[in-house]
Structure formats: C-alpha cells, structure tokens
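Of the protein chains in this complex, one is absent; all others appear in place.
Here is subunit A:
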Amino acid sequence: MSGKQLLCVLDRDGKLVGPMPKFAREPAELQRLYRTLVLTRIFDTKAIALQRTGRLGTYASSLGQEAVSVGAAAAMAKNDVLVPSFREHGAQLWRGVTLKELFLYWGGDERGNDFADPREDFPNCVPVASHAPHAVGVALAFRLRGNKRAAVCVFGDGATSKGDVAEALNMAGVWKVPAVFVINNNAWAISVPREKQTAAATLAQKAVAAGIPGEQVDGNDVIAVRAVTERALARARQGLGPTLIEALTYRLCDHTTSDDASRYRDNAEVSGHWPAEPVARLRSFLTNCGHWDKNKEEALLHECSSAVEGAAEEYLATPAQPISSIFDYIYAKIPAELAEQREAAAVQAQSDA
C-alpha cells in the first residue's frame, strides 16, 4: 500500500534491483516475454499506420504499457480467464488471440472477438470499468464449481473512480473469489491526470475498503508485474481471495488515434518517461546477461514485422460480412420480427449494391 515499497526487479537501466523470481531465471522464458513485448509494439505501430491511412478504425495504443499487459497475462494459466479493457493487446497476444483477430476487431469487424483460442476470454470492454463485475461472476463460477482457475481483470486508473470497480472489489472480497484485478495505471485518463482522478495517495489502497490486499508494482518491469500477478493468482487458487494490483506505467502515446495529447500534456513530461519504458529495459537486462545480441534482435524484429505485415494483409483482404450477420447472433433463435428485418436488410443491401 502507500507505505509499502513498490515492487521492482529491474531498474530503468535494466539492472537487477530485486530478487529474481523463479521463472526469470530461465533465459528462454525472459526471451519469450521480450518477444511478446516487441510483437505488441510492432502491432501497435502498424495499427496506427493503418489508422492514419484510413484502413483501421480509432485505435487505443499500448505504447509504453506493454509490460503490464504481457506481465499479467504471462502469470496466468491457460484456462484462467482474461477480462480486459481496451488497451491490453499484449495480454491478448500472449494468451493466443491472433494478430489478425486484433486487426479485425480494431478494423470494426465483430469476428475479431470470436477468438479461435482463448475461447473463454472476454472481448475488450469499451465502457470504462463495467467489466469488473463480470470478472467477479467468472471467478464466482470457478469457486462454485471448485475449479482451480482464476479471472484476471485489467482496467485503467480512470476506471478506479467508477462505482463498478468499487462494487466489484467489494463483492470479490466478501465472496473471496479467485480474481485478480490489475490497474494499468498509465497516469492519464484521456486528459485527466492521476492526481485529478482521485485524492487517494495510491490506487492500490482502494483495496483497503474492500478488505483485500493491494499492491503496487513497477508496471514497466515485466518481470515484477508477472511475479506480483503470479503471487496474487497463487493466493486466489488457494482460496484466499482476490488481490488488487496497481501497476505504475506511463502512456507514451495519445489516448487513442482520435486524441491529441499535446493539448493537455507537456512533451517534456512524455520524454521524461521514455528512459523507463519496458521494452528497452528488458533488452538491456538480457543483453547485459549475455542472453541477447544484435543478431537476435534483428532476427526477432524481422520475424515480428513479417507476422504483423502478414496479419494486416489478411485482415485487409477479409471481406466484410453480409448485413444479415448483424441479425444472426442477437438471439440463439431469431424471432419472427427480427427475421423480417433481416430479410428487408438483405433486400436493401441488394438494391444498394
């Protein structure tokens, strides 16, 4: 909480400043984390480029925040359930959502939510904070069935001001459900800085009122984020209940592609945060330990870029669904009145064509 020390394993230069968790002693595992950080960033760059050229919709970048996303997801078991907000591309990629699905979603195609892989993960939640109770429901389902599974819910600093989050933390605490709530505190909620969001000294302390543990972690340190989430998940699986984690990071980008952050934020502030960014941090550490070098970096960049380019092409080549599809999934069985509208829409589409 406020008095407790911020958990950190690597400092901003990638030097070890805390005890190494077990998983981090495996260079291959660190390389896997590094790969997803890089892939997320390359995806991000491409998504913005596509948006700028009118080939993708409004997009919420995760530049600078990749470690929160990837770290939290990496702590999860495959059959845990992720309940994300809209900036957790890194978590989704780690969990197995494909690049093409991500492009489809941000390109305005619902099929992007029909993940082939983490079938039980929730799609992005665009209304801020309203997904927090869903995670409680999912975790309650696990508890009631006696599953050793957990739900991980990620939301932003702004979300913590909403009743939904307070309600969800409270209920999760009362029922001791296996849920982990991760605040991706990127310091800004569009133009409102963290200190105008709440007078609370930390966001982690919002756990106090719910009677659950709250911890702060350096959100640019993927090792620390994963370690703290793993601990919280272990606790959850032991039946000890939920945890609130505040991961401190920084939004190096605009809020979305429709936003111009220079209207409310100093460039100097942004540049001040670049040296702490998560990708370079892990790369420095790996390099210093002799587990990374220029060749590996080049090979990785090449591999990720071609994966992203390939997925983008596939996305761009995917034709839109017929208008009838908007009727097909409203109910399990289409009611008569809707069937009529479906037919009318098809006729309309035909005559428009």
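In this text, contacts are C-beta pairs under 8 Å (C-beta built on N, C-alpha and C of every residue); 3 or more make two chains touch, one makes a residue touch a chain; residues count from 1.
Heads up, the rule we're going with is that contacts and distances are computed from a predicted model.
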#### Entry: Candidate names "Alpha-ketoacid dehydrogenase subunit beta", "CRISPR-associated endoribonuclease Cas2", "HEAT repeat domain-containing protein" or "ABC transporter permease"; UniProt protein name, chain not shown
"Alpha-ketoacid dehydrogenase subunit beta"
### Task
From the listed residues A:Pro123, A:Gly158 or A:Pro278, report the one that touches the chain absent from this view.
A:Pro123
### Task
Just name the one of A:Glu110, A:Asp266, A:Asp293 or A:Glu343 that touches the chain not displayed here.
A:Glu110
### Task
Give the residue, chosen from A:Asp44, A:Glu66, A:Asp80 or A:Asp164, that touches the chain omitted from the document.
A:Asp164
### Message
Across the whole complex, list the residues on subunit A that are touched by the chain not included here.
### Response
81, 83, 110-111, 113-115, 119-120, 122-123, 125, 127, 130-142, 144, 151, 163-164, 167-168, 170-171, 174-175, 325-326, 329-333, 335-338
